[in-house]
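A single protein chain has been omitted from the complex, and every remaining protein chain is retained in its original position.
Chain naming follows the written order as A, B and C, and within any one chain the residues start at number 1.
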Amino acid sequence: MKLAYWMYAGPAHIGTLRVASSFKNVHAIMHAPLGDDYFNVMRSMLERERNFTPVTASIVDRHVLARGSQEKVVDNITRKDAEEHPDLIVLTPTCTSSILQEDLQNFVERASLEAKADVLLADVNHYRVNELQAADRTLDQIVRYYIEKARKKGELPTAKTEKPSVNIIGVSTLGFHNQHDCTELKRLMADLGIEVNAVIPEGASVHELKNLPRAWFNLVPYRELGLLTANYLEQEFGIPYVNITPMGVVETARCLRKIQQIINAQGANVDYEEYINNQTLYVSQAAWFSRSIDCQNLTGKKAVVFGDNTHAAAITKILAREMGIHVVWAGTYCKYDADWFREQVSEYCDEVIITDDHGAIGDAIARVEPSAIFGTQMERHVGKRLDIPCGVIAAPIHIQNFPIGYKPFMGYEGTNQIADLVYNSFTLGMEDHLLEIFGGHDTKEVITKGISADTDLAWTREAQAELNKIPGFVRGKVKRNTEKFARDRNFTEITVEVMYAAKESVGA
Amino acid sequence: MKLAYWMYAGPAHIGTLRVASSFKNVHAIMHAPLGDDYFNVMRSMLERERNFTPVTASIVDRHVLARGSQEKVVDNITRKDAEEHPDLIVLTPTCTSSILQEDLQNFVERASLEAKADVLLADVNHYRVNELQAADRTLDQIVRYYIEKARKKGELPTAKTEKPSVNIIGVSTLGFHNQHDCTELKRLMADLGIEVNAVIPEGASVHELKNLPRAWFNLVPYRELGLLTANYLEQEFGIPYVNITPMGVVETARCLRKIQQIINAQGANVDYEEYINNQTLYVSQAAWFSRSIDCQNLTGKKAVVFGDNTHAAAITKILAREMGIHVVWAGTYCKYDADWFREQVSEYCDEVIITDDHGAIGDAIARVEPSAIFGTQMERHVGKRLDIPCGVIAAPIHIQNFPIGYKPFMGYEGTNQIADLVYNSFTLGMEDHLLEIFGGHDTKEVITKGISADTDLAWTREAQAELNKIPGFVRGKVKRNTEKFARDRNFTEITVEVMYAAKESVGA
Amino acid sequence: MTLAQPEALNFECETGNYHTFCPISCVAWLYQKIEDSFFLVIGTKTCGYFLQNAMGVMIFAEPRYAMAELEEGDISAQLNDYEELKRLCEQIKRDRNPSVIVWIGTCTTEIIKMDLEGLAPKLESEIGIPIVVARANGLDYAFTQGEDTVLAAMAARCPNEAPVAETEKNERNAIQKLLHFGKKKEELAQEESEYVNHPPLVLFGSLPDPVVTQLTLELKKQGIKVSGWLPAKRYTELPVLEEGYYVVGVNPFLSRTATTLMRRRKCKLIGAPFPIGPDGTRAWVEKICSVFGITPKGLDEREAQIWANLEDYVQLIRGKSAFFMGDNLLEISLARFLIRCGMTVPEIGIPYMDKRYQAAELAMLEKTCQEMGVALPKIVEKPDNYNQVQRIYELKPDLVITGMAHANPLEARGINTKWSVEFTFAQIHGFTNARDILELVTRPLRRNNNLKDLGWDKLVKEEAKI
Partner (left out) sequence: MTLAQPEALNFECETGNYHTFCPISCVAWLYQKIEDSFFLVIGTKTCGYFLQNAMGVMIFAEPRYAMAELEEGDISAQLNDYEELKRLCEQIKRDRNPSVIVWIGTCTTEIIKMDLEGLAPKLESEIGIPIVVARANGLDYAFTQGEDTVLAAMAARCPNEAPVAETEKNERNAIQKLLHFGKKKEELAQEESEYVNHPPLVLFGSLPDPVVTQLTLELKKQGIKVSGWLPAKRYTELPVLEEGYYVVGVNPFLSRTATTLMRRRKCKLIGAPFPIGPDGTRAWVEKICSVFGITPKGLDEREAQIWANLEDYVQLIRGKSAFFMGDNLLEISLARFLIRCGMTVPEIGIPYMDKRYQAAELAMLEKTCQEMGVALPKIVEKPDNYNQVQRIYELKPDLVITGMAHANPLEARGINTKWSVEFTFAQIHGFTNARDILELVTRPLRRNNNLKDLGWDKLVKEEAKI
C-alpha cells in the first residue's frame, strides 16, 4: 500500500477512455462499480464538451459480485449498439473490476455475434500501467485492429498520396492544450505544402484508419501518446515517423528539417530553410523576445521545470537554450520513460529528478528557491505557498488548461505563447518583489523556508538589522550563504563585517 | 494646480507622437526639454519595437529659453530630412515648450522650403486635450493635409474599388492590443469578402492617404481614435462609417449587420446572417461559454468595469447581456466623451461613474466589494490590495498589454479571449476563497473594509463566534446586512437569533 | 414512525444505468465537519483519481484524508494487509495525530475480501487511536450514502451513558458550549427554564455548523432542547446515546444510520418529513413537538413570513416544470418543496428509495400535490439516464436537476439544468436557508432569461443521437 494524497497521471482506464471517446462514433462500456464513470464528468466539465460523453458503465453491483456479470455486460453492449449505432464499442474494466477476472474477452466475442458494431476489449494491465501508457496501448490496439481487418478484406490501399502527407498521431480529448496544438500543426503542415492524411484519435472515424498507410510519414508530437502506433506502422508499412516535438523555436526547426529529410528521401524536393528562417526571425516573436532586453534581464535567473516528458523536456530546452535561463533542475513524473527524459535534458539543467511523489517535488522546489516554476497545477499551488510564480506547462489537466482563446504550445504561435508564459511568470514575481522593496501594499513576511531555526551561529544585532534591510526574496539566500561562509571558517558569530566578507567571497 | 499621483491618459504630445510614429516613414520632431522624449523609451520597451523610434527632440535648453529657438528647430528638421528621407516630418511641442509661444508655424514654413519631406505642425492645445483627443486630432490633420494636397494636384481618385472595401481607421502604436485587433479585423473582413483598402495610421504610408476615398466605407473600431477622420471623410466624400466596436458576440454581429446594410446600399448583395450564426454558435466558443455550466455559476455575481470608453462600454455589455453578470457600476476616464458612455451602458449597470481620479475609483471598488473587477492596471493593483481579482481590459498601456501570443479583444477570436479573461478572473478569485474555506495555505485575515470599527451595535460573543464561522469573503457583507437589519429595528445588541433573522429577512 | 405507504404514488424501477459520484466522496465534507478526524480511503488509483478530480482544489489544502493505494502486491495478497495498514496508520498518527481514523473500505476491499472489520480493533488497540470502519463505496446506490455508512459506524461509538455529572456533560457538548459561551452559571440555569421537560433528543446528519445552530435554535423556540448531534464537530464529542433517547434525521439518505440507532442503540426514531423548505421545516418541527406533546408556538406565522420573503424567487418558477434525473436522494424533499412553490414535477428519478425511512416525506409529497392541484410525479428508482434524456426531449421541462455529467450536453441542447450535487453542498436546511435553495433553482432560469433574446439555444449542429 502507498499513502497517497495526489497523483500526476490517472489510472489506466482513463487513458483507454480518452482514446476511445476521442474517435468519432465509438462508444465505450466500462465494466465498473457505480461512480467509476467520473470520466464523463471530467470530459463534460473540464473540456466543456457539448455532446454526451460516449461512455456507459455496466454496473458491478452486489449481484455481479455474488454471481458474476452473466448477461449484463453483453446486454449493455448490444443495447448501446442498437441505440447509438457506433462503429466500434470498446469494453474496459477499471482497477476494481479487473480483479474479478471475469472472462471479458468471451463477453466481447458473444456480443460481437449480435452487435453491428465492432467490439474490442481494451488490453491493458490496470495495475502496471498508468493513464498515459494505457492510452498509447489502446490507440495502438485500435489501429492494428482496423489495419488487420482491412488487410483481411483486401481493402488496404497500396499507394501513397500524390502530394507529401502526414498522419498526426496522438491528439486526444482531455489532453493538455491538444486541440490548439492540433490546429497549429495543421496550419504548419499547410504552410509546408503537406497534406494531413489523418489526425488520430481526436475526431477520426475508425473507418479512416485503413488509410493511414497512404501517408508519407507520421508525426508524433507527444512522447506519451502515439509512439506505439507509429512504431507499428513503421514495422508494418515502412512509414517513417518524426517524434521531435515541435515546441520552441529550435525544436520546431529541427522537426521541420527532419520532415524535409524524410519527404525528400521519398522523392519530394522541398527546402524549408527559408520558411524556417522567416518564421524564426520575423513571424514568430519568440526569437526576437529571446534577444530583447526583457529576456536579457532574465539571463541566469533560476527556474525549475516539472511535468510529463513531452512538456518538461521541451520547456527545459527552451528556457536553457533559447532564453539563457538557469534550469536548476528538471523533472518528470513519467518514471516508465525516465531514460529518454534524462538523455533529453541532462545537458540543459544541473539536476534531473524522476519521481511521481508530489511531496518530493515540493521539497525540491523549496530547497532551491527558484525565481519561477514551470510545472503542473500542483506546482502552481506549491508556488503559491512559497510565494514563487508558476507557469503551468503540463497535465494533470485542469479547466484552466482548456482555454477558450487560442493558446497552442506547439508550432510558431506556440513559441509566442510560451514566451508570454515565461515572461509573465518571471515579471509577476518581480512585480511582487518590487512592491515589497518599495514598501508596497503586498508587503508580507517572507517565510524563511529551509533555514533551520536552531542555527548554531549567533547573528549580532547589527548584522541582523543589516540582514533585514535586504529584500525578503533574497534574504534567505544571503542568510544561508553567510552562515555557510562563517561555518567554513569556524566563526561562531556573524557580524556585519562577516556578512560583507561572505558577499565578497561567494557573491552572496 | 492639482495634486496628482497617477493619470489614466497621457499628455497631448504622446497622442500626436503615437499617430506620427505609427505611419511608415514619418518622423516627428519634438520641440522640448531634455528627457521629454520618453515616448521613445515607451515604444521601444513596452512594444518591444525592433526599430528606432522615429522621434527626435530638438532640445529646449537654457539658450533657447534665453534667446529663443532661432535656427535650432529648423536645423533639426532639415537635418532629419537629409538623414532619414522621411515622407513627412511632424513638429510638436510639449506642455512645457508650448508655453514659450514661439512661432512654430513659421519654423515649419521655413523648414519646408529646404526639406524634401512635407512638414506639418501638429495643431493641438496641450493644456486642453489629452493623449486620446490629440491622437484623434493629429490623425485627422494628417489625412486632411494629404487629401487636400492630392486634390490640388488633381490626384484624387474618383472611383470606388471594384469589390466592397473598407478603411480601418484608428489602429496605432502603443494602443491597447491594437495589433492583434487589427489582425483579427482583417481576417473578419476577408471572411466577409471585403477588401481592406487601407489601415491607418499603423503601418500606412502617407502616400496612400489619397486613396482613402476609394473605400466603400470606413470602420472605426475604437471610439477614441479615428472618429474625426471618419467624419471628415463622410462630409467630404460621403463615405459612410461604422463605429460599432466589434467586441463581444452581440456587438460584433451588430457591426457586421451595419456593414451589410451599408454595402448593400451601395450595390452589393450580401447576407451575413448565416456567417454570423455559424460563428456565434459553432466557431466562437463565447456563446457556448455563456450557456455552459461554468458561466451559469457566474449568474448574478457582482462586477465593476472601468476603462476607456471603447473597452469599458463593450465589456459592460458583454458581462451584463451575454454572461448574466451583475455590473454594479461601469465607469470611464474619458470625461470629454461622457454622454456617449452614459448612453451606451446605462441600461446594463446600476450606476455610471465618470472620473479620471483613480482614488475615487479605488474607493468605489472598496464600497461595493465586487467579486471581480475589469479595469486598467491601476484597478488591478487596487484589486490586489483588496484581494479582488481583476481582468485588465483597457489602457493605460503596460508591457503586459503587448503579449507576444495572439490575444485580440475584437472579432470572434476576441470573444474567446474575453470569455477566458472573465472566467479566469472570477475563478481565480473563487479558488482563493475555496482555499480559505477549506483551510488552505492561503488563509488570510480578510480586511473588513468599509465596516466602521466604532459601530454602535454590540455583537454578543456567540454572534461574533457565529460570524467568524462565515467564510471571510462574505463575512463583511453578512455583518453589514445584519447591522442594517438591527438598526432598522432599533436593536442594540446582535445575538445569533438576530443574525439569522436578518438573513431570513434580507437574504444576507 | 409513520408506516402508512402512500400507495397513490407511482413507483417505477429502471435499469440503474445512471451517473452518480462514488460514495467515497463523503470524505470531502465529513473530514471538514469532524475536525479531529482523518479519513483513509483504502482503494485503487481509480478511487484516488476520482477524489482528486471531484474535490478539485481541496487537495491543496492539506486535507485530513488520504488514499491507502492498493498496489499489485496487495491485490495478489503477497503483502500482509495488517502490516501495510499499520505502517500507514502509524505514519498518519505521526504526521497528524487525529482523534479518530476512519477507514473507508472501497469496492476493491470487498472484492479482495479484505477483513477491515477484523483488522481494525487489533490495530486500534496497538496504535491507540480509534479506528472506525465504513464500507462506503460504489456497491451502494448514491454518493450521499457514504455519509450514511460512516454515521452508522460512528453511532456504534457514541458513549452509552453520560460519563460525568450533568453540568459537565453540558460542557462536553460543543453546541451547548457555543450556546452558553461566556454565560454565567445563573444565566444557564435561567436558560434551562426556557426548555420544556422532555426525553433527550439527538439529531443525526452532517450539516455545516451555522445550520446546526439554526436548527438547534429553531427547536429551542419550541422549548425543545437538542442534546447532541451525530456527527459532532469533534469525534471526542460524540453525543451520548442511551436506550430510549429520541433521534431524528435531517437528511433523507440516512436510513442505515436510523436503523442502527433504532436496532443497536435502542433509540426511538421520530419519522418526520425533512427540514428542507419552509413547509418541510415546519412539518419536521411539528412532528417533533407532537412526539413530545408540545403545542407548537408561532409556527404558522414563521412559515408564512418565510414564504413571503421567497415570493420574488417563487414568481420565477411558479407554473414551471422540473425534472429530477436522480442523484443524491434529496430528490423527494426538493420536489415536494418545489411543488409547494407552484412547480410541476413530471418525474423524480432517485437512485434508491427507502419507503420506510422516507415514509413521512412521501406522504407529504402526495399531500402537497393534492393541495397544489398538480399531478403526482412518477418516481423512478434506479433510473436509466439514456431513457430519461429521451423523456426530457419529449417533456421539455423548464428545468432538469441532474448530475455533472449531463449538465453541459443538456444546456447545449437548450435545456436548463441545475447540478443536483450543489444541493448536497449548499446550506439548504431550515427556515433560514429556504431562500438559498431557490437561489440555486432559479439561477439557470435567471441566467437564461438574460440570454433568451440572443437566440443561443441550440449549440450543437445536429442533434446527437443519445
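In this section, a contact is a pair of C-beta atoms (placed from the backbone, for glycine too) under 8 Å apart; a residue touches a chain by one contact, two chains touch by 3 or more.
The model shown is predicted, which means the values in this text are computed figures rather than measured ones.
> Going by the stated contact criterion, tell me the shown chains that border the hidden chain.
Touched by the chain not displayed, across the whole complex: A, B.
> Which of these, A:F237, A:W288, A:W340 or A:F491, touches the one chain of the complex that we don't see?
Spelled out, the listed residue whose C-beta touches the missing chain is A:W288.
> Of the residues listed, B:R48, B:R321 or B:K503, which one is in contact with the missing chain?
Missing-chain contact among the listed residues: B:R48.
> What residues on subunit A make contact with the chain left out of this view?
Answer for subunit A: residues 249-250, 280-282, 287-288, 290-293, 295-297, 299-300, 320-324, 431, 434-435, 438-441, 461-462, 465-466, 469-470, 496-497, 500, 503-505, 507 touch the chain left out.
> Go through subunit B and note every residue touching the omitted chain.
1-7, 10-11, 13-14, 32-38, 40-42, 44-45, 48-53, 56-57, 59-62, 65, 76, 83-85, 94-96, 99-100, 126-128, 130, 378, 381, 396
We take it that only the chains that are shown with their structure count from here on.
> Between B-C and A-C, which chain pair is linked by the larger number of C-beta contacts?
If we tally the C-beta pairs in contact for B-C and A-C, the bigger total goes to A-C.
> Indicate, using Cα centroids, the chain positioned nearest the centre of all protein chains shown.
A
> Among the chains, which one keeps its Cα centre farthest from the Cα centre of subunit B?
Most distant chain from subunit B: C.
> So the centre of each chain is just the mean of its C-alpha atoms; given that, what is the distance between subunit B and subunit C in Å?
Taking the mean C-alpha position of each chain, the two centres sit 50 Å apart.
> Could you grab the centroid distance between subunit A and subunit C? Build each centroid from C-alpha atoms only and quote it in angstrom.
Averaging C-alpha atoms per chain gives centres 38 Å apart.
> Got the subunit A residues that touch at least 2 other chains?
Residues 45, 48, 50, 381 of subunit A each touch two or more of the other chains.
> Among the residues of subunit C, pick out those that touch two or more other chains and give their numbers.
60, 63, 404, 407-408, 412, 459
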